[in-house]
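Removed: one protein chain of the complex. Kept in place: all other protein chains.
Entry: chain A
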Amino acid sequence: MQDMLVQVEPLIPALRRYARSLVRERAAADDLVQDCLERAVSRWHQRRDGSVRAWLFTILHNLAINQFRQSAARGSHVPIDESNEDDFSVAAAQDQKLMYRDVMNKLAKLPKDQQAVLLLIAVEDLSYADAAKVLDIPVGTVMSRLSRARERLQQELEGPSNGEASNIVSIRSARE
């Protein structure tokens, strides 16, 4: 278990970051990470060769996806704009804080699979191959999904700073 401690512990902040970005709410995100770590401890000897980082993100991602499916089935959903503003960027200055919150709210408008690919690659620095493993899709699909995610986020960022209308996206596509 000592090797596990050495290899897993430094990755916990990154796991929290990914969970928080996907589910937004602090307590729910940390619950997911805790669940992930418990599974990692009990399955440490069953993991295959390869990156421990990708293995942990796979466990976490699957837990998050299951939770989304369950809450979608229950019909419960926390609207993005009601999420606690302190869940992000506590340390940032006020104007930065607003900007950061804005980008996270815009990211949240993307489909979950696009959010995931963007977060894993652009924020967590997973290789395209590792991201493909975590998402259980071919690398080609990772690339096309990444491309769609970036285009879509760009549309959102070039839109009004906070969604007055949730269906503004379709109008924005004529931005040129």
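Convention: contacts are C-beta pairs under 8 Å (C-beta built on N, C-alpha and C of every residue); 3 or more make two chains touch, one makes a residue touch a chain; residues count from 1.
In this section, contacts and distances are computed from a predicted model.
For the chain that does not appear here, its UniProt entry gives the protein name "Anti-sigma factor", which is one of "ABC-2 type transport system permease protein", "Anti-sigma factor", "Ethanolamine ammonia-lyase large subunit" or "histidine kinase".
In the full complex, chain A contacts the hidden chain through residues 1, 4-5, 8-9, 12-14, 16-17, 20-21, 30, 33-34, 37-38, 41-42, 45-46, 88-92, 99-101, 103-104, 107, 118-119, 121-123, 127-128, 143, 146-147, 150, 153-154, 157.
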